[in-house]
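Please read the structure below before turning to the comments.
A single protein chain has been omitted; all remaining protein chains appear in their positions.
For chain A:
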Amino acid sequence: MTQDPVISARALDLTFQTNDGPVHALRDVNLDIQKGDFVSFIGPSGCGKTTFLRCIAGLETPTAGQITVNGMSPDEARRARAYGYVFQAAGLYPWRTIGGNIRLPLEIMGFSKAEQRDRVARVLDLVELSGFDKKFPWQLSGGMQQRASIARALAFDADILLMDEPFGALDEIVRDHLNEQLLALWGRTEKTIGFVTHSIPEAVYLSTKIVVMSPRPGRISDVIESPLPRERPLDIRDSPEFIEIAHRVRDGLRAGHQDDAA
């Protein structure tokens, strides 16, 4: 082992107490994520992929097991602002301009006014939204709003980016474009990315590591290290390697479902 993992989970369990009795959201999850990895979590609804991402973010507390982020507990990592989080919906504040929305974390974290201005300009450029900082969210398309929310998560330069189905609500064409942009952005910034998705092509196209999960209880059924190069044009999706990985992901997902039926 050359380096300590950025995120490390050991025998992680999480049980929600609901009115209908306990729900095992996660059971015995073990995973290491190295610096610079692009890790996708894929699986059907209820497999715990979002819950696991929220455990990394310190938004949920596991009931058993261990998890560290940058060697700290997730809650300490959250206080240290170790990650940026992108939600399913852009969730921009309607009363703030795009620039104002990206400034939000910077204001909260106490950056100077000049620093705020520089950073807003830089991340807007990074997501190709330069010139939109004075616009209000409702003046932008859904894809542009989601890019603005990614810019917001990048603004304070956390090393880790956690994304919970950020493109789930967008159409295929916009999604392809944003996937390409996200890869380029990842290449430039060398961030560690955790990415939750429903889409097999999206997972295979983006990831260096694909974590296939299955439901009830939520657990990891397969971890695939992608042999694809870091530079990935969109047409790599027609290559035999790509299709082979996609097959393996699909098999993993199907196996999870058979368990479910048994």
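Brief remarks follow.
By our rule, a residue touches a chain if its C-beta (ideal position, glycine included) is under 8 Å from a C-beta of that chain, and two chains touch if they have at least 3 such contacts; residues count from 1.
Definition applied: contacts and distances are computed from a predicted model.
A chain of the complex is left out here; the name its UniProt entry carries, from "Anti-anti-sigma factor", "NADH-quinone oxidoreductase subunit K", "Putative aliphatic sulfonates transport permease protein SsuC" or "Aspartyl/glutamyl-tRNA(Asn/Gln) amidotransferase subunit C", is "Putative aliphatic sulfonates transport permease protein SsuC".
Of the options A:Q66, A:Q139 or A:S239, the residue whose C-beta touches the omitted chain is A:Q139. From the options A:P22, A:G91, A:G131 or A:P227, the residue with contact to the unseen chain in the full assembly is A:G91. Mapped onto chain A, the interface with the missing chain covers residues 57-59, 78-79, 81, 83-85, 87-89, 91, 93-97, 104-105, 107-109, 136-139, 156.
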